[in-house]
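Shown here: the complex without one of its protein chains, the others still in place.
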C-alpha cells in the first residue's frame, strides 16, 4: 500500500508535466479545432530557455527560489511570444482552409522547431542545472518519501492552475476565449477581437508548456531537441482522455496518465508503458469519445 | 466507356515504357546504386500514399496509423522469408493479407469515430503495434530483424506499384468507390441513400491496409533491416504529407506527392543539418500557398483540373463530433 502511494506521488510529477502541456493542446483545440502538433516542441523550447536562464541566474549568484521563479517567468514569457509568432505566421493564413492542411502545417512547424534546435544546440542531451538542493522528506512516519522537487512541482502546477482558472473565468480575455470556442462567427459579430483572442490562447498555452518544460528539466535533469515528441503526444492523449476542449479534463487526464504510467513502470513493465497509454486512449475513444469531461455534440439532421 | 478504356491502356503503356527505360538504364549502369535505391523507395512510397489516399482522400476517414499496417506487412513477410523459406512474392502477399486483417480488426471499432477522434485512434493503434513489436523477442525487440534477403528488385517493385495504382484506381472508379466518395461528401445522405457506410469504411480501410502491408514487405526486402522505430507515427505523418502535398483525394496527386517527397528527402541528404529544416519549411509554405496540394482534386482519367471541385468541397473533415 505504501509502495502504491509512493508511486502515486511520483506519478504526480510526470502527471503535472502532462497536464500542463495538455492544457495548451486542449485550449487551442477548443478554440480553432487544430491538433497543434508543434505544442510538444514549444515545451522543448521552453525547457531550453529555462535551462539557460537558470544557468545564467545561478552564476549571477541569485538565491535558488529566485532563480527558479525568474527562470520560469523568462521561459514562459519567451515561449508565449514563440506561440504567438507560430500562430501568426503559420496557422493564421490557414484558418479558412481544410483542417488537414492546418494539421500538416502543424507537423511542419514541429519539425522546424526540432531541427532548428538541433542545428543551434546540437543533437546531444544537455544537463539541466540543479536549481535547488534536493531534500528528501519522510511522510508521517511512513516509508513514503517526497523530495523537495516534487513539492515545488506540485506548488508550481497548482499556482498556475489557479491563475489559469482566474484568467478563463474572470478576465475579459478569458470570457472572449470561451465565446470564441463556442461560436467563432457569433463572437466576431458580438465585437470580440477573434484574432487577438486566438493569440492569447496560444500565448497562455505556450507559457504553460514552457513551465512544464522547466519542471521536466528539474525532474529528469536532461533536455534535448527531440524531447518534446513523446511527452507532446502523451499530453495530447491526456487531453483526449479528459475530454478535449475541457480545462479540468486536461488536468485530470494528465495526472491520471502520469500516475498510471508510473504505476506500470514500477510494476516492471516500463517498456509497455506507452502502449498502455495508447490502449487507454483507444478504449476511452470507443466507449466515451468525448472523454471524461467533454461534451457530446451530434450533427443536426 | 470505350474512351475511358483507351485512356486506361494509354496510361499502362506509358508506365511500361517508363519501366523499360529505367530497366535499361539500370542494367547498363547509367543509374548508380543510389539512384536505384531511390527508385525502389519511390515505388514503395507511391504504394503507401495511394493506399492511404483511398482511406483519407476518397473515403474521408482521417487515418494517421498507416505505418502500423506497413510494419505488420514488413514483419510478417520478413519472418516468412527468413524463418520459413516462403517464396518471396508469396511472402509479400501474405504480409499484405495479414495487414488487411489488422485493418478489419482496427477498422471495426474505430471507424464509428469521426474526424480528429478517428485520427487519434488510428495514431494510437499504430503506436500500439509498434510497442508490441518492440516488446516481442521473437521479432528482435528494439533491434528488429536483420539479414532480410534483398529480393525487391526494380522489376518487382515496379509491378507491385503498378498493380496497386491500377487496382485502387479501378476500385475508386466503380460504384464501390463512389460509395466511399459519398461517405466523404455527406455521410448522412450516403447512409440515407442505401450505402452501408460502416461496411464501406471498413472496406476502404482494409484495402488501404492490404497495400500498405505489401509496401512494408517490399521495403523490408529492399533495406535488409527493419526495426520498430522505423514504423513510428512520424512515418505515418510522412505518408500523410505525401498524400496532402500531392492533393488529397487524387490518385495522381498521391503519386506526385510520393515522388516529390522521396526526391526531396533523397536530395536533401547532402545537407544533413538542413534537411529537416528545408523539408519543414517546404511543408508550411506549400500548405499556406497551395493547401489543396500540387494536383488539387484531379482524378486520374478525368483529366479536368479539379479547381471547382476543390472549392466546392472546402473541408474534407468538417464532420467533427
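Going by the order they are written in, the chains are A and B; count residues from 1 in each one.
Heads up, the rule we're going with is that a residue touches a chain if its C-beta (ideal position, glycine included) is under 8 Å from a C-beta of that chain, and two chains touch if they have at least 3 such contacts.
As a working rule, contacts and distances are computed from a predicted model.
Undergrad: Under which of the names "Amino acid/amide ABC transporter ATP-binding protein 1, HAAT family", "Caffeyl-CoA reductase-Etf complex subunit CarE", "Phosphate transport system permease protein PstA" or "NADH-quinone oxidoreductase subunit I" is the non-displayed chain listed in UniProt?
TA: "Amino acid/amide ABC transporter ATP-binding protein 1, HAAT family"
Undergrad: Have a look at B:17, B:30, B:104 or B:188 and name the one touching the chain we're not showing.
TA: Reading the full complex, the residue touching the unseen chain is B:188.
Undergrad: One chain isn't shown here. Among B:6, B:136 or B:196, which residue touches it?
TA: In the complete complex, the chain left out is touched by residue B:196.
Undergrad: Touching the hidden chain in the full complex, which residues of chain B are there? Just list them.
TA: 1, 167, 170-171, 174-179, 181-182, 185-186, 188-197, 203, 297, 308-309, 312-313
Operating definition for what follows: only the chains that are shown with their structure count from here on.
Undergrad: Under the definition above, what is the set of chain B residues touching chain A in their complex?
TA: Residues in contact with chain A: 56, 62, 109-110, 112-113, 115-117, 119-121, 124-125, 127-128, 131-132, 134-135, 188, 233-234, 237, 240-241, 244-245, 248, 273-277, 279-284, 287-288, 291-292, 314-321.
Undergrad: Where on chain A does chain B make contact in their complex?
TA: Within the complex, chain A touches chain B at residues 29, 33, 35, 90, 93-94, 97-105, 107-112, 114-116, 118-119, 229, 233, 236-237, 240, 244, 271-272, 274-275, 278-279, 281-282, 285-286, 289-290, 296-299, 301.
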